[in-house]
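All protein chains but one are shown in place.
Showing subunit A:
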Amino acid sequence: MVPHSLFVCSQQKELTSKKRDEFEDILEERRLSSDLRYAMKCYTPVIYKGLSPCKPNAIKSVVLQSEQVQYVIKQLAKEMGESPDIIQEEAMEILDEMGHSMQLGTVRFFAFTLSKIFKQLFQRVCVNEEGMQRLQRAIQEHPVVLLPSHRSYVDFLMLSYLLYTYDLALPVIAAGIDFLGMKIVGELLRRAGAFFMRRSFGGNRLYWAVFAEYVKTMLRNGYAPIEFFLEGTRSRTAKTLTPKFGLLSIVMEPFFKREVFDTYLVPISISYERILEESLYAYELLGVPKPKESTSGLLKARRILSDNFGTIHIYVGQPVSLRTLASGRINLCPYNLVPRHLPQKPTEDIQEFVSDVAYKMELLQIENMVLSPWVLVAAVLLQNLPAIDFELLIEKTVWLKGLTQAFGGFIEWPDNLCAKKAVMSGLTLHSNIARLVDGHVVLNDKGIEDGAVGEIVFKRALVILMCSTYRNQLLNVFVRPSLVALALQMTRSFRKEEVYSSFSFLRDIFSDEFIFFPGISLKDFEEGCFLLTKCDAIQTTQQEIYPTDKGSVVVSFLSAMFRSFVEGYQLIFRYLSKETKEAFTEKQFIPGVRSFVFQLLEKGTTQCYEALSSDMQKNALAALVQLGAVKKKKMSNGFSYSVNQEAIHKILDVFDARTPVQKPMAARL
């Protein structure tokens, strides 16, 4: 597949020449000087060179009057036999609900209050200044799209705060409509540059047209950087979610139609030493519903202000030119044959391109995501439950640090900080997860002894899920070599083709769990093998792959790291093969599989607490749909699923190594 070569090449290159910028703490200055003065500072941001300045309300009327929106209004009026005026009014309402109304006053208000709050919550907020400088140049040259990772509500507040601090144009941010449910706060966010999108509007043509045109108008005018989350929502597991394509394809369209010369996509990685919402997430994953966004909820949450959440690292990646990505790849002819204001379904080529770009951007986010020492501690701890000797933990953490760096992970280990102190400070910060008892580190499951069996399981699950949130941050860095390691164990043969087949099988099964660039299974395999060879864990010949003597430590560590996923998926598949006879909805599936796993945990037949996570359950189901083992049908009220029992059994057999992976061999291997 030639078209991928550009993407893949650049990935490989980045792998070998990884040089990252230095960090700067922006809170340091805040602790020294007046927040009020900072909030009232002279703010003359760097803006796009082709900007034609306009007010937020002017944008709305431009959008409403645009050919694009007017066209859809007329179409709908004709189809529904309504007067265009009524539909136009509807469009206006949509715009009013959606549109931001950025005001400098509100921005200053946020600058002041956020300074106070951030200083309270976080020890440091570290930013790569070179990235900010690159961003500054990019903003002037072409329209810019900011693509941060999404782990917390703090993400977008922090990013706007950052741009304000560096005198850059403040972004307009695509936010979920749920925020509007919060009194005052919703409006405040709106005035700080948030615009609101409904969670699903696939069927509503008017909404789609208005929304798309609103975003594109701001992009074309270079009004402000546009910010949204490729992942679509906050990742509850701290593991990057597979990308959503809707907004990305909207912001790419002006370039496809050549309404702009180029567009910069800027991947931004934001990592938290301790995630503000960590326990909320764990409850949510276990099926305790997420509290609705509400102002009173927010006020209640203020008690967290007394807590310490460590350091935030923000890495602003190299702006990626969309033009460069697209060069030689897309045929623009279809865009030339239809007036540009007509809504046009993207061709398959374009869709594939959008998806490739989305994955590339997420991979770039992952690459620059800072990993704290605690992440390593969590990974070691989870493999050594219920308790691990403190000294051993330190030793293993240091060992894992080396391995992570060899695999290209971006560890921020404070200079001269001895391992013991680093581990200790992690434990202090995360005392709600783990603690030191008699020279051993154990999970913090206070109060677990008393209570019913069910409660014990639940509490244990909570703390394990919280802990795994941190280990998860390593997974996308480790996934390629680890799947090779797992494949080696599954295959029980050293023949390269067979190992590759197993690898490929695992990669397909986990396609929604981890981030893989589409269609390059072989490259991923080779990369995994390369990394394992680099750390002397395996040796390869033309036909064979086998672990070295001293490599078995690495190989078993890597497979243990992913064991909970293998076991979790097996449990979920077993549930589907045993318990489901008829078609079911997602609403039935999640509680069903949860109680299935719960019972097994109570009986003690499994230790895989992570299989309780609704995130894993959904991902497993999605993978089965993609593999054709589960059929997904659209119903009036959501989707319905039906299981192909034979296919599920086959997959289970492969997992249990009862049958080898049946797959046409890769000819190029």
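Assorted remarks:
Assume a residue touches a chain if its C-beta (ideal position, glycine included) is under 8 Å from a C-beta of that chain, and two chains touch if they have at least 3 such contacts; residues count from 1.
In this section, contacts and distances are computed from a predicted model.
Of the candidates "Red chlorophyll catabolite reductase", "Vacuolar protein sorting-associated protein 16 homolog", "Alkylglycerone-phosphate synthase" or "Large ribosomal subunit protein uL4m", the chain left out of this view carries the UniProt protein name "Alkylglycerone-phosphate synthase". Across the entire complex, the residue among A:I184, A:C333, A:A452 or A:M635 in touch with the chain not shown is A:C333.
Contact with the chain that does not appear here is found for just one residue of A:E28, A:E93 or A:E259, A:E259.
Those residues of subunit A that touch the chain absent from the view are 258-259, 261, 332-333, 335-336, 339-340.
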